[in-house]
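Apart from one protein chain that is not included, each protein chain of the complex appears where it belongs.
Up next is chain A:
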Amino acid sequence: MPYRGPTSSKTQVPLDTARRYSEQWRLWNVVLDEALSLPQTRPIFSSHNWSFKPVAQPSNQVARFRVDKEDKPVTYEEVHGPHYIAHRKGRLSLHTGNLYGEDHAAEQTVEDVFLQKFMLGTFPVCLADPRILKRRAHQLEVSALVLRQLPAHKFHLLVGYNETLLSPCYKRPVCLHLQTVPSKVVYKYT
């Protein structure tokens, strides 16, 4: 059984915006993945052939769907893999930590992971998509797409609770913006 690389959870780490995601770079990434992932059946460097060719078989498994029997509904977010970020998808967390000269990128990433899980816990059945986190000056804005499973006053209670609990946690004002949809917005069936 070939070792599939580390599968990530729904969170996506924001990539460095300064780097161009060219084809060559993508292929080199593939090579690195392969080299690090201890293949048992397909060695890259075969003993017979010294011509080093990057193996252009994408075996990335991260956050992608394969077309199967066409009965599972998937959203737009889930259908597009991580290579479509900044092409067909936006990022899940928007901050300036990765720009040249800015710091605290790591802390902000850790906060993002925590916030995604926290929101998943507070709105148990309701979340349709991963939350989008925006950092604007001192403020943290969490935009979430929720299903209409709870009556409206319960949503307001949870919003008040979240905002007041997270603000002293991070010592910055945290705003929650909800948008309700009747059900998960299906893009296609896979």
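Note that contacts are C-beta pairs under 8 Å (C-beta built on N, C-alpha and C of every residue); 3 or more make two chains touch, one makes a residue touch a chain; residues count from 1.
One rule holds in what follows: contacts and distances are computed from a predicted model.
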item: Protein name, per the UniProt record, of whichever chain is missing from view ("Centromere protein T", "Myotubularin-related protein 9", "Hemoglobin subunit beta" or "Small ribosomal subunit protein mS39"); value: "Small ribosomal subunit protein mS39"
item: Touching the absent chain when the full complex is considered, from A:K69, A:H87 or A:K171; value: A:K171
item: Contact partner of the left-out chain, one of A:R136, A:H156 or A:K188; value: A:H156
item: Contact set of chain A toward the excluded chain (per top definition); value: 148, 152-165, 167-172, 176-180
